[in-house]
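Input: one structure, supplied below.
The other protein chains are all here in position, but one chain of the complex has been omitted.
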Amino acid sequence: MTAAAIPPAPDGAIRGALRRLARDPLGSAGLAIVVVVVLSALLADLIVPYDPIAMNIRDRMQEPSLNHILGTDQLGRDTLSRVIMGGRIALEVALFSIGGALSVGLALGMVAGFGPRWLDNALILLFDTVRSFPTVMFALAIVALVGPSLRTIIAVIIVTSIPIYGRVVRTQTLAIRNNEYILAERAMGASMARVLAVHILPNVIGPLLILASMDIPGVIAFEAGLSFLGLGVKPPTPSWGTILADGLALVRNTPWLIVAGGIPLILTTLGFTFLGESLRDIFDPKLRKDL
Amino acid sequence: MRRDKFSWTRIPINRRRFLAGAALGAATATLPRIAWSAGDGVVKGRSYADWGQSDPAFSTGVTDEEVHALIYTKLIQYTPGRSWGWQLDSAASIEQTDPTHITFALKPGIGWSNGYGELNAADVKYSFERVIDPDLAAPNKPDWGTLDRVDVTGERSGVIVFKEPFQPVWNITLPYISGNIVSKKAVEEAGGRLGPDAPTVSGPYKVKEHRLKERTTLVRNPDWSGPRTDFDEIQIFPIDDENTAQIAFEAGDIDFTRVSLSSLANLKASPPAGSTVAEYPSLYYVWVGMNLDNPALNDIRVRQAVQYAIDVPAIMEAAYFGAAKPSTGIIAPGLIGHREKELVPPEGNLAKARELLDAAGASGITLTLDVLNKATNVTAAQVIQATCAQADITIDINLRESGDFWSLGDESKGDGWKSMQLILNRFSMTPDPYYATAWFTCEQVGVWNWERFCNAEFDDLHKKALGEVDTAKRAAMYERMQDLMEESGAYRFITHEAAPVIYRDTIAPALRPDGLPLYRFFKKA
Partner (left out) sequence: MFLYIVKRVGLGAVIIVIAIVLLYGMIHLIPGDPASIILGPRATPELRAALAAKMGLDKPFPVQIATFLVDVARGDLGTDVFSNRPVAEIVFSQLPHTLALIIAAITWAMAIGIPLGCYSALHRNTMIDKITGVISVGCITLPSFLVALYALLVFAVWLKWFPAIGAGRTGDLASQARHLVLPAFAIGLGWVGYIARLVRASMLEVLAENHVRTARAFGLPERVVIFRYVLRLAILPTVTVIGIGIGFLLSAAVFIEVVFARPGIGKLIIDSITTRNYPVVMGAVLASTVLFVVSTTLSDIVNAILDPRIRSSLR
């Protein structure tokens, strides 16, 4: 095996990383897209030309024009504004759900990797079981239980993502738990919590973060998919998924909705993916294995 | 209440608009696959769900009935056309001899296939009485209302006896689901209930093949001695989404289907080659109901404010693409008891709404609106939200998935009904007004009467109208009942929707006045 044990880049090399990123055309393109998306999400309230939920029945299903750059939907709402706001929804979902799954997965994974054998086996069993459900079916069940809403999607994603992060963290933890300095600490009586927090955590979090960032496009797509099926955000909240669903039902009347809903989704997922790939190549090519 | 399964509203369609500008000629080129057209004696229809089983007493509604109507006979059948009426089927004669007795005589020589003998009065007695048998627990029991028993007076004659007069039997029972006649011998052999497949049939067709969720193929019943039908084979495809069905129609996979309201305007303007679009009114009724027992809605002025704040024509425009009309109540045009005008004008009156709210001291109130998760309802709910906002009522939309929605007002499901406030609801309907008012009686409170509306006069009228023979008097009673509903402030009537259909020019479809197909009477054009 030629995979050398390249350690995660120390913080001081951030600038070096950025320089390498700039030299990678795909990575830079990804970065550019991500920056645009994030900025428009943050500044959404300021840059939307119209209120995304304001209806104007008289102007429904118009083609793109100077007044409405992407046209209007079946209730006369400005599509561009809804697309911009949809970007914010997408990022919100990504942030909270991945964040939540990360935290719990990190904790569980470290415990599994470091703790007693029976706990490890039990957690692994739990992880594998959750992963053996088709995700959408799981989502449907939870949505029916709790009602469709942003929070429900986030909950679903968290629950289904925890096993994935948990496993990775567990593997990493297992790899270093028998390192000498860890054993030394334990021999000196350090508690498990301390060892986990001070020694294990910094070593597993790097790869984990990169993995999480590569998960972002998947999560965004999942939210769009659920909203597309009508199991996602509540109306009148705009989500790219709901715009797509509306566009599909109305393709006879105006093809612009389905284009407006799909293109931002494609671009955003591509952007995050290319950026994530570049970052991973820069910081830890070893991760290629851990797909 | 035969309910739609929830439907997915996706699937793309008209490439015409999509291609804005592309040569229509190229776009309408037919595909070589259309070898299976009606010209070959095959007609392909579409149902919105797959049918389940062969026992009419347990029929779940329209989808089961489409097949049962082909394999079984009844005493009378609906006549296809634009107004409601019936024609003789297995009965040679049938007459209401007095308010509680219907005398019938069967045609001779109607046989059951597979050696089950001839269809006789004993079969009729068995078929009808088992539906009301408490041990059978058949869901279609209400269809027979006050049926007492069926007396057999001869090999092929009998009398249907009611405890009290029950007029709806002519409109919804005899020519429909619970009027299907089954073979006593076959059902008893099967243990009292038929399963997925029918062991014997007496109608013009029999089921050749039922591929689950894909297609049902029916072929001529060789033992059928009645008038010859036009088609050798009928195929029914279950397609739950209207838009998908349209694609299938355009691709030549089916010959007849309902179309979605959103595409109606385009289809009327430029129908696919060789097909016709026809508009039919639906019987369903859509309304916004208010939970009378919810504290926020206790004051009648608040309820009336909501009534006046809802702009129905706007909902028609946005959610129904202008293809449906505002309704005046729960009884559709063409049925006895249809009201000409409603009390609150359809477009509402925002000023009056605000006034009423102020008088009640409830300006700025927030109310939840529960909605079934389908595109049309969601759009309608958003329009309601917008117009109510202009009257200082904030509406919070609760999208509900179907399992959730249909147990909302149900007391047996817990206390969820208490927090329900507004609900955008829709019930399906049969061609008799009793079937509409039946759900709003005191007895139904906490079952299907989710507004918890309980009015003594209403209940009394409902009972009386069941047996009233004079049509004019009956109509007046139902009109008064709808007045009572609206006066309570708990109801805002929205629409009866619409059921436009499209079919190939090679067939002459036979449809009920509400657009539902009677495949047995389909003819070649």
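As written, the chain order gives the labels A and B, with residue 1 at the start of each chain.
Here is the rule we use: a contact is a pair of C-beta atoms (placed from the backbone, for glycine too) under 8 Å apart; a residue touches a chain by one contact, two chains touch by 3 or more.
These numbers were taken from a predicted model, which means no experiment stands behind them.
**Student:** Out of B:E401, B:D432, B:E451 or B:D514, which is the one that touches the chain we can't see?
**Tutor:** Per the contact definition at the top, the residue touching the missing chain is B:E401.
**Student:** Which subunit A residues would touch the chain omitted from the figure, given the whole complex?
**Tutor:** 1-3, 26, 125, 128-129, 131-137, 140-142, 144-145, 217-218, 221-222, 224-225, 228-229, 244, 248, 251, 258, 262, 265-266, 269-270, 272-274, 277, 288-289, 291
**Student:** At which residues does subunit B meet the chain that is not included here?
**Tutor:** 1-3, 5-6, 8, 10-15, 18-19, 29, 31, 33, 52-53, 58, 60, 137, 139-142, 193, 195-196, 211-215, 239-241, 244, 247-248, 251, 253, 401-407, 410, 412-413, 416, 427-428, 438-439, 444, 447-448
Going forward, only the chains that are shown with their structure count from here on.
**Student:** Which of the residues in subunit B come into contact with subunit A in the complex?
**Tutor:** 8-14, 16-18, 20, 243, 260, 262-263, 266, 314, 317-318, 373, 375, 378-379, 381-383, 385-386, 397-401, 403-404
**Student:** Going by the contact rule at the top, pick out the subunit A residues touching subunit B in the complex.
**Tutor:** Touching subunit B: residues 55, 57, 60, 74-75, 143-144, 147-148, 228-231, 234-236, 245-246, 248-255, 258 of subunit A.
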